[in-house]
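Note that one protein chain is taken out, while the other chains of the complex remain in position.
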Amino acid sequence: MDRGNNWDWEPGKREIGDLAAWSGRYDMVYAPCVSPDGENIAAIVKTGDDEWSVCVNGRTWDARFEKIWNLMFLPDNRLIAMVSDSAVWTVAIDGKTWDNWYEFVWSPVFGAESGRITVAAQAGLRYFAVTEDTPWANDFNALTSLTTTRDGQTSAAVVQHGSFPEADIDKFQEGYFTAALNGSAWDSCYVNAWEPELSEDGRHLAAAVRTSIYNYTIAIDGRTWDKTFSCVWEPKFNPKDNSVTAPVKVPDGWTIARNADPIWQGRYVQLWHHMYSPDGSRVAAIGAPEYGKWTIVENDRPWRIRFKDLVTDAVYSPAGDRIACVGKSDGKWHVALNDFIWDTPWDMAWQPVFSPDGRHAAALVEKDGKYTIAVNGRPADITFAAAWQPVFSPDGGRLLIKGVLPQSMGGQYCRYVLKTENVAG
Amino acid sequence: MHAIYELAGGFLVWAALVIFAGGTVIRMAWLAATARKKDAAVFHYFSFYYALRSILHWIVPFASRNMRLHPVMTAVTFIFHLCLIITPIFAAAHVILIAESWGGGWWYLPDAAADIMTLTVILGCVFFLIRRISKKDVRYLSTAGDYILLVIVAAPFLSGYWSYHQWSGFEIAGIVHMLSGELLLICIPFTRLFHMILFPFTRGYAGSEFGGMRSARDW
Partner (left out) sequence: MKKQNNLNNTQNPGQIHDIGIKRGAGRLSREKIASVLEKLIETEGGARLSAYINTCVHCGLCSDACHHYLSRGCDPRFSPAGKVKQTVSTILAKKGKVSPEFIKRTCEIAFTECNLCRRCQLYCPFGIDISYLMLFIRRACHLLGVVPQYIQDTAHSHSATMNQMWVRDDEWIDTLQWQEEEARDEIPDLRIPIDKQGADIFYSVIGPEPKFRPQLIYQMAVIMHAAGADWTLPSAPGWDNSDMCMYTGDVEMTARLKKVHFEAAIGLKNKRIVMGECGHAFRSVYDVGNRLLGWKMPPLPTVHAISFYSELLEEGRIEIDHKFERPVTFHDPCNIVRGRGLHETARYIINRVCKTFIELEPNREHNFCCGAGGGVINCGPPFKTKRVESNKVKADQLAAAREKGAEVVIAPCHNCHGGLEEIIEHYELGMELMFLSDILYECIKKK
């Protein structure tokens, strides 16, 4: 997949689509989205009575549908939507529908590196996933929490295997839930299964499970850890050796465990969304060392900074030597990088994006309805009525900003390429 | 007899005071430590302002709806508790004894007032006893301990009253007065009488949650 090498990185501004003008052409225009390379903007448009289509850079798809939702660009710049005709649903990609139609499709997931897409589907009250128009070989009584690998080749979900009579509480507790990998469910079923997680190579699947209504543990490829806990959160595979860890609740607090044994000494009021550095040598999590005080904990060492309201969107730099996150205190949103909070508080901040060399971090931020990009803490001079997350060029020297200008400046969707050195704080 | 009098008026007074103070401190410390361990959130939501607001509404007569719904109970409860606390502290005999033993002393009640207040406490106990027996919901809740506590509370006042009026056997009544007063003190940290110490905390926490978190009144 093109990782941006062939994108236009020439510094400057280009106007791509006049979103405001579309409103004059259609009765309704909504859910605009832009392609990763910023070259396309698309929206769902109403073309007639109960007739909908998609407009891309001012051109309307030939196809018309009864309903459209979930319009989005994939990492490979393909434009997809869930579409319905005659009360059945399928996926349309760049205006062309899949051959197979279902009673419903939802929850699109895609390989971050390939764009290969999988959706959840239902037909005849049976549930399964469909990857690039090919359904799983098996279907289930229910399916949720669909996920896929970075290459999009493998997909997994939590499934209900078999049915139990309505309100039969004893039957339910016998266990009807498990995880399925590419349509093959594990042999063992649990009272519940949640948060399925695939190894990077797609060969292993882990999930948080409840083996009784009191006992929580992690199951990997259908085998549970040999200890249970009063609670666990989502497991993660270490990219280095495919070992599995998860936040677990032990009597004196939360910690990280591998194979059911705590690997951190620290005990926390809360600990979740742990993540590995790309080389697997470090592990970090969002945590609360004290009640109501949130931070990042890396390798069992909490940062010094604390947020009162929440921490979210933690991310490792590509080299794994830096962590960025979004935090909130007293109602204001902040971006933090390696235990330092960027100066300006915002009304909202999105997950920071690192340059491939990890030297720079940029984040989409918003204040008073005006969006901008903060690079290494410094807000860019330009503000937008709407904007998307920025992208660094492969060498990190350029920054692609995608935004819709305010009405006072024309209201067009523009693509800006800036020299990182000019905008970085 | 004299030896018992000496003991009750000397060592046992100290012992009772130490047990009362020590028991109260230890029990409160245990509660605080347990709260830190198992109910840590309590400390995060405690608000002095709202705690005080709630406490005030419950120590001012008729400031809460429930007090207005039960006017007799409210009146008796307030007068009873006032007399119960004020009488022993400001009874002339107590103040003079303290002044003689340790020096100092403070203002004291005229004898007639103390007399009426003592009688009020005794009648209060009788009222509570009758209420406990006659109201079926209260009777249902009552345990043997509740009746015994009433006796423990009434005893020093009854014996004090007896002894003050020098009715027959008043010397024994005097000893009973001292012993039962000491027993009452000792019982405070270890029985439901501890509600006098816990009241500001339980009420204050309710007030903190209602006022600080829920923007609602709790009276």
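Order of writing sets the labels: A and B. Residues in every chain begin at 1.
Everything below uses one rule, namely that contacts are C-beta pairs under 8 Å (C-beta built on N, C-alpha and C of every residue); 3 or more make two chains touch, one makes a residue touch a chain.
Please read these numbers as outputs of a predicted model, since none were measured by experiment.
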Touching partners, among the displayed chains, of the absent chain: A, B
Candidates A:H161, A:R210, A:R258 or A:H274 - the one touching the absent chain: A:R210
On chain B, residues whose C-beta touches the chain left out of the figure: 31-32, 34-35, 37-39, 41-42, 44, 54, 58, 64-66, 69-70, 73, 132, 135-143, 146, 192, 194-195, 198-199, 201-207, 210, 213-219
Absent-chain interface as seen on chain A, which is shown: 27-28, 30-31, 67, 69-70, 103-104, 106-107, 120, 122, 127, 142-144, 160, 166-170, 172-173, 177, 191-192, 194, 210, 213-214, 216, 230-231, 251, 269-270, 272, 288, 291-292, 294, 308-310, 312, 328, 331, 347-348, 350, 366
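Keep in mind that, in the parts below, only the chains that are shown with their structure count from here on.
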Sites on chain B touched by chain A in the complex: 40-41, 44
Residue ranges of chain A touching chain B (in the complex, touch as defined): 291-292
